[in-house]
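The complex is shown incomplete by one protein chain, all other protein chains being positioned as in the whole.
Then we have chain A:
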């Protein structure tokens, strides 16, 4: 079963990579981009027996650094 973990920087945290992407989009002539934030998508192929609680623990213990990042779990059907 595929589960997707979206890891994004918290609101107040500066995102230099997002800024660089923003700048590159503008230099390509794309106008109207107000802001860019870059994050990570981690896909897990999990056994049916893995619980929601275990996925939360994976996020907290390793996949996200909760000092600077938020995470969102999208459990596959």
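We adopt the following convention: a residue touches a chain if its C-beta (ideal position, glycine included) is under 8 Å from a C-beta of that chain, and two chains touch if they have at least 3 such contacts; residues count from 1.
Quick note on the criterion: contacts and distances are computed from a predicted model.
J.: What does the UniProt entry say the missing chain is called, choosing from "Multiple resistance and pH homeostasis protein A", "Phosphoribosylformylglycinamidine synthase subunit PurQ", "Glutathione-dependent formaldehyde dehydrogenase" or "AttH domain-containing protein"?
T.: Answer from the UniProt record of the missing subunit chain: "Phosphoribosylformylglycinamidine synthase subunit PurQ".
J.: Contacts of chain A with the missing chain: which residues?
T.: 12-14, 16-17, 20, 61-63, 65, 67-68
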